[in-house]
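Only a single protein chain was left out; the remaining protein chains are all shown in position.
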Amino acid sequence: MPLLALSGVTKTFGGLTAVKALSFAVEEGEIVGLIGPNGSGKTTVFNLITGFLAPDGGDLTFAGRRLVGLKPHQICRLGVGRTFQLVQPFHRLSVLDNVRVGAFRGTADPRQATAVAEAILEEVGLAAKKAFLPPSLTLAERKRLELARALATGPRLLLLDEVMAGLTPTETAEMIAFIRRLHRRGLTLLIIEHVMQAVMALSQRLVVLHHGEKICEGPPQEVARDPQVIRAYLGEEAASA
Amino acid sequence: MGTLLLQAILSGLLNGGVYALVSVGLTLIFGVLGIINFAHGALMMLGMYVSYWLFVLYGVDPYVSLIASALGLFGLGVLLERLLITPVLEAPEHNQLLLTLGVALVLENLALFLWSPDPRTLTVSYLDFAPMVGGVMLSPPRLIAFGVSVALTVLLYAFLHRTDVGKAIRAVSQEREGALAVGINIQRIYALAFGIGCACVGAAGTLVAPFYTIDPYVGGIFVITAFVVVVLGGMGSYFGALLAALLVGLAESVAAVFIPAAMKQIVIYVIFVLVLLLRPQGLFGPGRG
Partner (left out) sequence: MRRWLSRLAWLLVLVPCLTLPLYVGQYLAHLAVMVLFFAYLGVAWNILGGYAGQFSFGHAAFFGLGAFTSTLLHLHWGLSPWLGMLLAGVVGVLVGLFCGFLSFRYGLRGPYFALVMLAFAEMLRLLFETWMAYRYPLGLPIPLQGTSLAAFQFRDKRVYYYVVLLMLAGATALCAWLARSKTGTYWQAIRDNEEAAEALGVNAFAYKLLAMAISGGLTAMGGTFYAQYFLTLEANEVFGVQISVEILLSAIIGGAGTVLGPLVGALALQLLAEATRVYVRAFSGFDLMVYGAILIVVILFLPQGLLEGLRRAGLALRRAAGAA
């Protein structure tokens, strides 16, 4: 049984079909990349998985449980963590408290939550900034905070929405190394990424969306050779580059 | 009972016309600046006093001083916007709300301080008669207030849709970034919209002055009614506000026939809560989503 499975999921906004009869699965322990040009529906897929949007049709399951109809907080409690493409920090809470919010998923004890949060901040390299307020962080730091918060909820599956966008090459390399560490620790990941090198390097499998439809799925090397993908996605990138 | 109901319907509609003028001002401010103006009632009260004092001190006919109160409040509105509202446009919503509440407190109590809490009335002698038509009493000042209010509301609508400035105001309310991109001076539009909103409510104050008891806190009733109307009409919609105003006036006045007079206001709140809970986009606003 796959950890996450989508079958025939559809979502429309008014006249626009943002996701169309989409099916794919993520096995426990995998890193799957979800790619596609701008506006192809990737973030919408995340919102459907995490309960921020209700599908118009189709089914989603996580570890065998149906997700349709569950609230975001319930889905989080099942073990699905996510980051937001546009970082969404709690701007009046310190970096530490931001992460504590996530840590309280696993404990009601404030001291234990603090301990968990501090350990995770250490891991993502934000320990020195724990007393800061999010607005005073750099973009890269805010992305790491976003990641730290999601990790603190202790997820089995982590959904990362463009955590590398806008980072310098060094920062990107650090992020890749960090995601690999998480993976080695047994975390399953579904990542949306525009930075092709990164997503190619990380993913064992790619799912390519175009206008809300899956046009290709497979190992990165195969996907990169697929003429349809090249036309829809890589071609467009090449043209704009 | 029949004539009583007829009378209630008539006075409800007449009140509704005035509510419309008060509410389009509020809705304009909300639509353009995104601010719920708690000081709206206090500004209306100022409009009433302007006409009252011009009448008492210089014998100016209130229908002439209409211009003075509209212009005066326009000026005050522009000033308020520039000095107080602009700095909080990016602040949290509740801070904007509190700021306008502060303005209301200052204005109302300034009036109390300057002019005492004594209720005052302004009687226009040549309109001091009440013809009966079919058992229903017509009050000339109320008819005038209705007529002028509706006319001004329509005029504002035309202004917003026909003139360049009006179009710019609407552009800002619909698409702030877009308006910036095409080179509209947003700061000017904000001040203008706030000023016009205040001018509307000032004019409304003058129009009701001949048949309303004037005191420093008189605006409170109107501001709550206007909130209801604006929400009911769909925040930021002018045509919706006009319809909703007539509806609220009617509901309130007809309800007063059946329940104790003191309770007639409760009808407004019930409508308000129901609309906010069930159709926050308003009765006449676009559908959900």
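Going in written order, the chains are labelled A and B, and every chain counts its residues from 1.
Throughout what follows, a residue touches a chain if its C-beta (ideal position, glycine included) is under 8 Å from a C-beta of that chain, and two chains touch if they have at least 3 such contacts.
Source: prediction; values computed, not measured.
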Contacting the left-out chain in the complete assembly, out of B:G2, B:G183 or B:P260: B:P260
Among A:L60, A:A150, A:I179 or A:L202, the residue in touch with the chain that has been omitted: A:A150
From B:L10, B:I36 or B:V248, residue that would touch the chain that is not displayed: B:I36
Hidden partner chain, touching residue among B:P141, B:G195 or B:P216: B:P216
Residues of chain B in contact with the chain not shown: 36, 84, 87-88, 91, 93-95, 97-99, 101-113, 116-117, 216, 220, 224, 227, 231, 260, 262-263, 265-266, 269-270, 272-273, 276-278, 280
Interface with the undisplayed chain - residues on chain A: 50, 52, 71-74, 76-77, 81-82, 84, 88-93, 97, 100-102, 104-105, 108, 110, 113, 149-150, 152-153
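We take it that only the chains that are shown with their structure count from here on.
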Chain A and chain B, separation of their C-alpha mean positions in angstrom: 49
